[in-house]
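What you see is the complex with one protein chain gone and the rest in place.
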Amino acid sequence: MHDALPLTRRMMLAGMGCACCTGLIGAGEALARVSPGAMRPLIGPGYRPTDADERGMWAEYERVEQEIAGSNLLITDPNLVSYLRSIVGRVGGVAANDLRIYLARIPEFNAFMAPTGFMVVFSGLLTRMRDEAQLSAVIAHEAGHFLRRHHIRRWRDVRRRTDLFAIFAMGAGVGGAASGVYLGDAVRLAQLGTILTLAAYSRELEAEADAMGVSLMAETGYEPLAAPEVWRQLIQETEASAEMRRRRPRRGYSLLASHPAPETRMTDLRLSAAEVRTAGRTFDRGRDRYVAALANHRKMLLDDQVKLNDPGASLFIIRNLAADGWTGMLRYYEAEAVRLRGRRGDRELAAQSYADAVRYPDAPPEAWRMHGYALIQAGRRDEGKAALARYLQLAPNAPDAAMVRHSIQQ
Amino acid sequence: MIRSALVLLTASSLALAGCVQTRQFADVEFSPPQGDFSLLVMRPYVSVGQIQTGGLVEPRAEWTEQARGYILEALRQQQAARGGRTEILETRGGVRGMSDEEVAEIERLFGAVGSAIVVHRYAGLTLPTKRRQGLDWTLGQDAVRLGQATGMDYALFLNAQDSYASSGRIALQVLGVAGCLIGFCAPQIGGGSQQAYASLVDLRTGEVVWFNVLRAQTGDIRTREGAAQLVDRLLGHMRAGRNVRNRRN
Partner (left out) sequence: MKKVLIAFFAALSLAACAGGGGGEGGYRAGGFGSPRFRLIEPREHDVARTMRVTPTMRWNRTPRMIYDIPREENWTLHGLPLDGLTFIGGLEDGRPLVRWQRRRDIRQVPNFRADMSPPEIASMIETFYRIRAGSVSFTMTGLQPRTFLGQPGFQYDYEHLGGNEVTRQGRVVGAVIGNRLYMILFDAPKRHFFPEIIPEVERIIDSARLENERQRRG
């Protein structure tokens, strides 16, 4: 985002925050599950604020939205955007026509809701979801924050409180945010989400949004069990990522997150999902629609993730998607993740996966290129050159065609 | 985001000694615009908030709106007194003959160039090749095209933030939020604080000809007088570039 938020305003954002699912964070207090049946929207269609604090908040966020809308970090493919809009329209409840959605090209698991009704989804979320129901779980959860007026409720709560905890929690959120700055401003947008996660909603409001979300999903026929699945995947991915680097899973950024309890949240979501799944009703997973909508973007999404060289997370994501069936694309990126990992023996493992990948009709041309170089490295020069030739045949205008041609001639 | 980061960084690099500090740099050949000139103000950004306990700043829509109105009014009057005509570019789409994206690219490039000015002029990491060169940066042909499309002589980038302490604000503010973000500290000590910068780009050459940063603990831009004071502090005392001054002497 260009321009956007002065730090002071970022704090405002932090205070009122918007994020949801990214960090595995809870405020620490034990809290009973909120039943989906108890959740009603607190606003009607076309809601506008009247109080001074909320109007101030809206005015700020309207400017933020302008900046976001003009950002070149957005993925603006009209087909994909209208697909996302259709999901918002389905699970947005009474606010369905008021909600806006933006897709930012940032390879992180994150989404956030602004108090004015626009939502930002990070491309990393699309990378990870297996079907439309899973994606709708996140979107419905975010819509839940809006429908339950969480921003202003949280803001008023924080403002009222003067205890050190609240203040330190804010500080910790910002501290976490600072690291993002070194990575560039964009990831500051990601950080925005992170800050928000931390400072943002209390455990209580998260529980409300979870319940509201599950309720919206069931009402509109999405499989509510997809909601706890998203949490399970996130927990597993975090663990896999940490384990690969031999460290403890990130339990959040907060000094105070004594008890993040994502597992509790997942369990609560399971109970809530069971509650709304009335017998005899069928629920939709929308996997085919999801796969079709992402068809032209899957490669970019996987590429953005794998090139971060976080092999634990990348391999978890790829194998999780492959639970619905391996493809040449998934095999290729599995190989890429292993190759970048670069441990002893990984070169051979990667070579095997490239070889597997090119047996699928949907293998990206790059799979042939890497397969070819892997063969050459293994001393199988002729086969390698044939694979490189195949790459050039499939991608004659590839930006590295000159280099590959040169390799063939060697 | 660059713009706002700029403000804090530049502000923080000014010594914390006094109440009102400004520090300006100019191209060695810069003469403050005078006579018949035109000034395009690039999506000026103004924000006024109330500082809450713990350092949170609650934006106040009506204060911001008021302050923005007063500042732009004061700016027009100030420039008119020098013979200048001021136009405000409210949105990126407001330039005939240029797309939103082209205008956005100029803003983005200014963000990067502004960062360089901050790092290598304000933060003291002087570049030997630019030592004693005044302000020696350019936005290139894109800015010239903006001048051709709009017929304006100068572009002005302007950003002002102000906040006022509410009764709940406590000493922890120093630790808090305005503190060590982004690897630098800008503790806001005292009641309220104004931070602003302004920069002038010559649209005939594309060069960034003047840059000024203001940090003040006094003044209230929610009032007409306070806004006029800010505009005067920020833009009222433009100094000519070194070569121009030398020739005059």
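Labels A and B are assigned to the chains in the order they are written; within every chain, residues are numbered from 1.
Keep in mind that, in the parts below, contacts are C-beta pairs under 8 Å (C-beta built on N, C-alpha and C of every residue); 3 or more make two chains touch, one makes a residue touch a chain.
Quick caveat, the model's predicted, so the values are computed rather than measured.
Colleague: In the complete assembly, which of B:W63, B:W137, B:Y154 or B:Y197 touches the absent chain?
Modeller: Considering all chains, including the one not shown, the answer is B:W137.
Colleague: One chain isn't shown here. Among A:R90, A:R339 or A:K385, which residue touches it?
Modeller: Residue touching the chain left out of view: A:R339.
Colleague: Provide the residue numbers of subunit B that touch the chain removed from this figure.
Modeller: These residues of subunit B touch the chain that is not shown: 1-2, 9, 12-13, 104-105, 108-109, 111-113, 115-117, 119-120, 122-129, 137-142, 179-186.
Colleague: Using the document's contact rule, name the residues of subunit A that touch the chain not shown here.
Modeller: 1-2, 71-73, 105-107, 175-179, 181-189, 241-242, 245-247, 250, 253, 304, 307-310, 312-313, 336, 339-340, 342, 366, 369-370, 373, 376-377, 399-400, 402-403, 406-407
Just so it is clear, only the chains that are shown with their structure count from here on.
Colleague: Centroid from C-alpha atoms only, then distance subunit A to subunit B, rounded to Å. What do you get?
Modeller: Centres of subunit A and subunit B (C-alpha means) sit 36 Å apart.
Colleague: Mind listing the subunit A positions that touch subunit B in their complex?
Modeller: 1-12, 14-15, 52-53, 55-60, 66, 70, 72, 155, 158-159, 162, 164, 166-167, 170-171, 174, 177-178, 181-182, 185, 188
Colleague: Using the touch rule from the top, collect the residues of subunit B that touch subunit A in their complex.
Modeller: It comes out as residues 1-5, 7-8, 43, 45, 47, 49, 52-62, 64-65, 91-92, 100-101, 104, 107-108, 111, 161, 163, 168, 170, 172, 175-183, 186.
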